[in-house]
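Shown here: the complex without one of its protein chains, the others still in place.
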Amino acid sequence: MLSLAIEAAFAMMTLALLLNLWRVVRGPDLPDRILALDTMYINSIALIVLYGVQQKSEFYFEAALLIAVMGFVGTVAVVKYLLRGDIVE
Amino acid sequence: MKGFSWLPHPYLSLMLLVIWLLLVNTTAPGHIVLGTLLAILVPRYTTTFWSDPPRKVRLLPLLRYTLVLIGDIIVANVQVAILILGPASRLRPAFVHYPLTLQSEFAITLLASTISLTPGTVTADVSADGKGLLLHALDLEDEEALIHHIRERYELPLKEIFEC
Partner (left out) sequence: MIEILVSFFLLVGAAFALIGSWGLVHLPDFYLRLHGPTKATTLGVGGMIIGSVIYFSSHGETLSLHELLVTLFLFITAPVSAHMLAKAALHLQLRSEERTRNRNDV
């Protein structure tokens, strides 16, 4: 039951990531691409959490947390570059 | 709670301790000591970044606000999911100017984040004088009703929590 649910969730998340990738490629503007990348990192956190449940291992949690932190910083840095043309003022 | 020079931000310290204990996923005495040490030291050395800390926080209204917010986030997401799955031509998007009555920067930040997390609205901008928010709504029926809803449900409770 649980392994089936995990498989199904894996499939859904993969599809979600593909949809995001389509938006990254398609654009049409930079904010769209950044938004899509932002969504991709959130979705990959979900994927890692799923993998952790499947492997019955809690160690993947740290990776998920790191991606959450780094992804947010990355998004903010790129958006700041768009807004000001500079990251560190 | 003000007046301890060695503990400039008691709520921040408490939060840091809780986050540390969650991070190491244990309540072993050693980690409580280490967490307490961090909770005292980190706010001390980052105090210049906290320009406008909330003076006073009422915990009971804050708890009620959090519970209401969690409920609203779930309800809102089901609504947004239905809207997204439906035809895009049915949506009625709109920009809305929301006049603020809050003054504290911290409370305004919380309100803006709340608005972004709840039904079909995203905070897009804060006006330069800090007196209004620019919202984008996914599917708006009545502008006045939305402003009234946000005022009653989120802004007034925030005012009560931070007493400003």
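Chains here go by letter, A and B, matching the order in which they are written, and residues are numbered from 1 within each.
Definition applied: a contact is a pair of C-beta atoms (placed from the backbone, for glycine too) under 8 Å apart; a residue touches a chain by one contact, two chains touch by 3 or more.
Everything numeric in this text was worked out from a predicted model, so none of it was measured.
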item	value
Hidden partner interface residues of chain A, rising order	1-2, 4-6, 8-9, 12-13, 15-17, 19-20, 22-23, 29-32, 34-36, 38-39, 42-43, 45-46, 49-50, 52-53, 56, 58, 61, 64-65, 68-69, 72, 75-76, 79-80, 82-83
Touching residues (missing chain, whole complex) on chain B	19, 22-26, 73-74, 76-77, 80-81, 84-85, 88, 91-97, 112-117, 120, 122-125, 134, 136, 138, 140, 143
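Keep this in mind: only the chains that are shown with their structure count from here on.
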item	value
Rounded Å distance between chain A and chain B, as computed from the means of their C-alpha atoms	23
